[in-house]
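Heads up, one of the protein chains got dropped from this complex, but the rest are sitting where they should.
And now, chain A:
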Amino acid sequence: MTTKFTKDHEWIRVEGDTATVGITKHAAEQLGDVVFVELPDVGKSFSQGDDMAVVESVKAASDVYAPVSGEVIEVNQSIVDAPEGVNDAPEGDGWFVKLKLSDPSQLDGLMDEAAYKEHVANA
């Protein structure tokens, strides 16, 4: 099981040909209190970099992008019902969607944890 990160502060945890996607702890802290989450429908396909979900704090709305291409096989209804779950555990129970990957090789272009930490430190 490997976890990769994007420059836009999504994380993706891969298990076989499926993966769980969410926003990083850093992103959740920057957003502040999450008050609304909009998730895609199960069955919808995205290309890498597409707007996939929306997360809103009191201040502003932000897009969540598809870290890699794939089809949505499950969404986390609990963060729609209780958006504060994103702040409570952004890299755990506050996950957004599960994807069936259509091109796992795209994962190679994403950052590992050490590279992401450096990306945040230099931001």
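Brief remarks on what is shown
Keep this in mind: contacts are C-beta pairs under 8 Å (C-beta built on N, C-alpha and C of every residue); 3 or more make two chains touch, one makes a residue touch a chain; residues count from 1.
Rule of thumb we're sticking to: contacts and distances are computed from a predicted model.
Going by its UniProt record, the hidden chain of the complex is named "aminomethyltransferase" among "aminomethyltransferase", "Aspartyl/glutamyl-tRNA(Asn/Gln) amidotransferase subunit C", "Acyl carrier protein" or "Phosphonate ABC transporter, permease protein PhnE".
The chain that is not drawn here is touched, among residues A:Glu15, A:Asp33 or A:Asp93, by A:Asp33.
Of the listed positions A:Thr6, A:Thr24, A:Ser57 or A:Asn76, the one in contact with the omitted chain in the full complex is A:Ser57.
For chain A, the residues touching the chain absent from view are 32-33, 35-36, 38, 54, 56-61, 83.
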